[in-house]
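Sharing a structure with you now.
One protein chain is absent from this view; the other protein chains keep their places.
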Amino acid sequence: MMFSVAILGVLVALTLAVVRALKGPTAFDRLLAANAIGTSAIMLLALFGFMTGRPEFLDIGITYALLNMIGTLAVLKFFRYGALGHAQDPAKEREPE
Amino acid sequence: MISVLVDILSWIALTAGAAFYVIGAVGMTRMPDLFTRMHSVSVSDTMGVGLLCFGMILQAGPSLLAVKIAFVVLVLWATGAVATHALARAALHDGAKPLLAAPDGRLVPTDCVDLFPELGVRLAQPLASETPEEGETPLPDDGATIAEPAPGYGPAGNTGANPDAAPDPTREDR
Partner (left out) sequence: MEQLINMVLLTLLALITFGIIRVRNLFAVVVLTSAYSFLMASVMMVLDAVDVAMTEASVGAGISTVLALGALYLTKTEEAEPRYSPLLPAVVAGTTGAVLIFGTLDLPPFGSADTPLNTHVGADYLARNMAETDIPNVVTSVLASYRGFDTLGETTVVFTAGIGVLMLLKRWRKAERRED
């Protein structure tokens, strides 16, 4: 019962996050919302596991958390440097080859 | 007896956690710009997640499961902070300007160089050339305005300087 209440809250939050992801004027707003959606998915997963009495699914929650982080950071790195991992700024570009 | 107590505690934690979670999400849809939205998401990312997981830990009891949930919380707290920081940095680098209240109450996009001159060297693109001159004046100015009202002069003499300590540089700008 208590998990149902918490799940309801998380579902409401998930809906609001999706609204922001669809509305978001900039890509950063969408990214923020996507991050929140990932967090909500993790909480939903954990709470759902507890509600159905099989909380072993939590291992997957940890993986989701790490993946969510990777996705967000990949997109942000892209914004910052124009590529994944290489400084693409022409001013800073050095040619090691 | 103890189990009832634990149940009540986890009821409180889960309900409060869900409330924090919803509050953060409402803020994310209602706030006016990116930075305020990030600010409100941090509510659900720290208090919401923390309380929800605290409730679940109480229900799990002393077991491997509780350790796993604690691990989830730690990972979420750490990654949330890092992701938020990276998001703000990328947004500033991209030229996003935070909305700030002007003296007359309107929300105006403000270059953060105006607010934090010491950051200007790294973050600002448009005002980068002007920051060295401007960057030195506001800092002692701020120190003076903060130091003056403290001894307890009436608001009448200082209203011009003190409440506008933050928007002051923006006024110079426009």
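General remarks:
Residue numbering begins at 1 within each chain, and the chains themselves are lettered A and B in the order written.
The rule is short, and it goes like this: contacts are C-beta pairs under 8 Å (C-beta built on N, C-alpha and C of every residue); 3 or more make two chains touch, one makes a residue touch a chain.
Here the structure is a predicted model, which is why all the values come from computation and not from measurement.
In the entire assembly, the chain absent from the figure touches the shown chains A.
From the options A:Gly9, A:Gly38 or A:Pro55, the residue with contact to the chain not on display is A:Gly38. Although one chain is not displayed, its contacts with chain A can still be listed: residues 4, 7, 11, 14-15, 18, 21-22, 24, 27, 30-31, 33-34, 37-38, 41, 44-45, 48, 51-52, 57, 60, 63-64, 67-68, 70-71, 74-75, 78-79, 82-84, 86.
Just so we're on the same page, only the chains that are shown with their structure count from here on.
Note for the complex: chain A touches chain B at residues 2-3, 5-6, 8-10, 12-14, 16-17, 19-20, 23, 26, 28-29, 31-33, 35-36, 39-40, 42-43, 46-47, 50, 55-56, 58-59, 61-62, 65-66, 68-69, 72-73, 76-77, 79-80. Those residues of chain B that touch chain A in the complex are listed here as 7, 10-11, 14-15, 17-19, 21-22, 24-26, 28-29, 34, 37-38, 41, 44-45, 48-49, 52-53, 55-56, 59-60, 65, 68-69, 71-72, 75-76, 79-80, 82-83, 86-87, 89-91, 93-94, 96.
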